[in-house]
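Notes follow the structure.
For this view, one protein chain was removed and the others were kept in their places.
Just so it is clear, A and B label the chains in written order, and each chain counts residues from 1 on its own.
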Amino acid sequence: MTATGKYLRIALGVVVIAALIIVPMNFNRYGLFILSQWAVMTIAAMGLNLTLGYAGQVSLAQGAFVGIGAYAAAIMTTQGGMPLIAALGVAIVLCFAIGWILGYPALRVQHHYLAFVTLAFSTLAFLVFRNEDWLTKGIYGISNIPRPNVLGFATNRPLPFYYFCLGSLALVSLAVWWLIRSPWGRAFVALRENPVRALSLGIDTRRYTLMAFAIGSALGGVAGTLYAPLTQYIDPVPFNLSLSLDLLMMVIVGGSGFFFGPFLGAMIAVLLPEWLRFTQGYYLMLYAVAVMLLLIYSPTGILGILDRYLAERRTKAASALRAVAKSRLETAP
Amino acid sequence: MSNLLDLLVAGLATGAIYALVAVGFTLLWQTSQTINFAQGEFVMLPAFLMLAVMHVGAPFWLAIILGILLSLLLLGLGFKLLLVDPMLRHGVLPLAIATMALAIGMKEAVKQFFSAEASPFPSIVPAGDVSILGRVVSLQSLSVLALAIAVVVGLTALLNRTSIGHQMQATAQNPTVARIIGVPVERMILLTFLINAFLVALASLLITPIYLAKFSSGEVLGQAAFIAAIVGGFNQVRGAIAGGLLIGVVDNLSAAYVSTQYRAAVPLILLIVIILFRPQGLLGRPEERTV
Partner (left out) sequence: MKIGICAGLLLVTVSSVAAFAQGAPIKLADVAELSGGGATVGNNWKNGIDLAIEEINAKGGVLGRKLEVTHADSQSNPGVARAQVQKALDNEPYVLLGPGYSGSVKVTSPLAAEAGITQIMGGEAAELTQGGNKFLFRTSFGQQSSMPKVAKYINDELKAKSVAIVWVNNDFGKGGRDVITKEFAKYNIKVAADISTEAGQADFAADVSKIKAAAPDAVFIYVNEEESARMLKELKRQAISVPLMGETTLVGQKVVELAGEAANGARGHVGLTTDAPVDLVKAFREKFAKKYNYVPDHNGLKGYLAIYMIKATTEKMGKVDAKAFADNLHGLTIKAASEPGILMDVTFDEKGDIDRQGFLVEIVDGKQVVKQVLPKLN
């Protein structure tokens, strides 16, 4: 990429980050709530993107992992009086472990079977949340979940809590960025593109597949840990298959396999009901149709379309250059 | 134990419904590598089409015929041309995800254009009960069981004994080679979808009087069907009936003997166990991984 191209990118990044910090200062409570929700969902979607976009596995259980994280946070902060960070640790370890155990069958069978295993797990998790009321208060849910105290700052008001979510998103993004850039990340991509060749190159596909799924699930748990203090009340209802499907749509629509796909997908999923509110009851239908059309045209989502467009331009530019060089060669004596 | 027999009979009745929905699902996978997550909604829709036709004044028998024709058109031809064909080149998974979106779209459309409430649906089978081994079973449930068995027998015969059936199987296993040896691949795939559309219309006709016509009835049916198909054997049509009946019985037994709160968990755990230890299902053939 050219130097100007790189500077342009960095400048764009700085502008976006600044906007995310400054513009919401004028937002009302609803706007801040929506933005915080976007940040939390993006974290969960990033986890799913690791699993689906980079390692090529379909997980329909991401919603359940968000639920596990949320319940861990809710139970530990309300009944245990512990700080949120402790719940975060528990959520990460628990989701990673469950992801590992759940993913084990993935090695033995093809893609679509993991979809069904995670589908089953999603419903099982919901049942456990609902039935084990000695732990989760069952269908009555857990109320009055406190907002955390971050480095001495209380986050009870919407704006500070939004910054907390934004900060968490930033940290998670950096972590995922590092992961993808690392040799592990490259192994993930190899898995997706051509598992057999990866095997022949000596990469232990089993281990890496499992790793991707487990890390993705752990990120779901992280998102859940933030979700609980965001809504300050959780019950089993939101953490069913629908949430997993929503997260899947987010990753697909944004662009699976692209780093910023989840950001875009989550923004669309959170904002679309707002934009389409004028269509009354039709917006879910329109959303479904839009997703189908998008998948037909570009299974790698919106960023996929963008990527293809840019690639075409680059190819055209390169071909033009080549043509010019060629003609120069031919006309040279 | 008298209760056990009660539960078995009831389980078979429910299981027959799951089997009927699972058959189409298995068929689509077997012959065109399509995972249709909207199969439950496919069974929900024809009843609404028929209700809509009756709404404008047509008699029931006419509504049935039109409903079946509309199903063939929308859920067979339409589904194939508009969704499956453009997507199949992208691979199995994007199509599966597209069918998830389709399911949501269908549900919302029915809810919006028809009603959020449940409507009763007339039954072509008289609403009586019959005594079998001293247990009372509804005629409707028996008819579903009869149809499920007939369908599976018929389809198995079609796939294994007729030339068309062999061509369909060849298309499923390797479309490229099939094309080379002269199988009209496109036509075979279309045939599969039409058969599925016909099957779901029949299933809808028999199941809806029991389940009532509601936009959300596809969810439970669909999930049960997936489990039944996989547990029974994803690549064998007769696996669908074995799986369906098994799930129906397991569901009833676990409600009675385990816990009504966790009744749904037992089939799910069974699914996970089967995938772990026998991924081809109880009656399936082990599938080789394509390289």
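The rule we apply is simple: contacts are C-beta pairs under 8 Å (C-beta built on N, C-alpha and C of every residue); 3 or more make two chains touch, one makes a residue touch a chain.
All values reported here derive from a predicted model rather than from experimental measurement.
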| item | value |
| --- | --- |
| Partners of the unshown chain among those that are drawn | A, B |
| Touch with the omitted chain, as defined above, among B:163, B:176 or B:260 | B:260 |
| Candidates A:34, A:88, A:214 or A:292 - the one touching the absent chain | A:34 |
| Touch list for chain A against the chain that is not drawn | 28-30, 33-34, 37, 130, 138-141, 143, 227, 231-235, 237-238, 242, 273, 281, 284 |
| Chain not shown, touching residues in chain B | 3, 6-7, 10-11, 13-14, 108, 111, 115-118, 120, 129, 136, 138, 210-212, 214, 216-217, 219-220, 251-253, 255-256, 260-261, 263-264 |
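Here is the rule we go by: only the chains that are shown with their structure count from here on.
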| item | value |
| --- | --- |
| Where chain A and chain B are represented by their mean Cα positions, the distance between them in whole Å | 33 |
| Chain B partner contacts - residues on chain A that touch it in the complex | 58, 104-105, 108-113, 115-117, 119-121, 123-124, 127, 130-131, 196, 245, 248-249, 252, 281-282, 284-285, 287-289, 291-292, 295-296, 299 |
| Touch list for chain B against partner chain A, complex | 35, 83, 86-87, 90-94, 96-98, 100-102, 104-105, 108-109, 111-112, 223, 226-227, 230, 261-262, 264-265, 268-269, 271-272, 275-276, 279, 287, 289, 291 |
